[in-house]
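The complex appears here without one of its protein chains, the remainder shown in place.
Presenting chain A:
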Amino acid sequence: MHVLIVEDEVSLANELSHFLTQEHYLCDWAFTGREASEKIAVNRYDFILLDLGLPDYEGLDLLRETRELEYQPAIIVLTARGALEDRIEGLGLGADDYLPKPFSLLELQARMQAIVRRKFQVNSNVLEFRGILLDSVARTVTYQGQNISLTKKEFDLLHYMLLHRKRILTRLQLTEHIWGNILEDNYDSNYIDVHIKNLRKKLSEYIPNDWLETVRGVGYRLTA
């Protein structure tokens, strides 16, 4: 997958690129709007990660330009601006997704994978783990044809862990994934633990209980 990162903050672009390269994406950078405009005209990208707050270019113009290309890259708008989503939608420039800064790289990757499945139909909607099949579109989890009934949050947690199965996921990252869109006063890791406990209990009827490793003081990791 070929990704263009349009971001004027060099440090941020560095981190994005470092992460995406590790996840086997092919990354290209543009630090200015002009540079980005040239690059999208010359190359074919699958993804454009677009920061709209560029100093030399009206971000919305860049969005319009990409929408006028003969090929249709997936666009994720990375923004620190508020209520920009409404404006973009209002202009009919619709990006594929919006990620407000600061965002988690894991969240970005999850969104990118969702777009890949939806838009390019490259991967199947079904993730497999130790014989457990998770269908992210139908939102079902099955084991040898048997349906495993999960709550919405348990499903989202399992889905997220399956997308990042090689990593340790911290409680905070899981919390942000589940409740990240709600602005609340406090962070309490106990809530995540309860959902993980329930998820463990439900899956232990089908697979050995060692599928999820608890990393003390840190979080959880799936074991292959």
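The working rule: a contact is a pair of C-beta atoms (placed from the backbone, for glycine too) under 8 Å apart; a residue touches a chain by one contact, two chains touch by 3 or more; residues count from 1.
The rule we apply is simple: contacts and distances are computed from a predicted model.
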Out of "Iron chelate uptake ABC transporter family permease subunit", "Sarcosine oxidase subunit delta", "PTS system IIB component (Fru family)" or "histidine kinase", what name does the UniProt record list for the absent chain?
-> "histidine kinase"
Which residue numbers on chain A touch the omitted chain?
-> 9, 11-12, 15-16, 18-19, 22, 80-83, 86, 101-106, 151, 153, 167-168, 170, 172-173, 176, 182-188, 190-191, 194-195, 215, 217-219
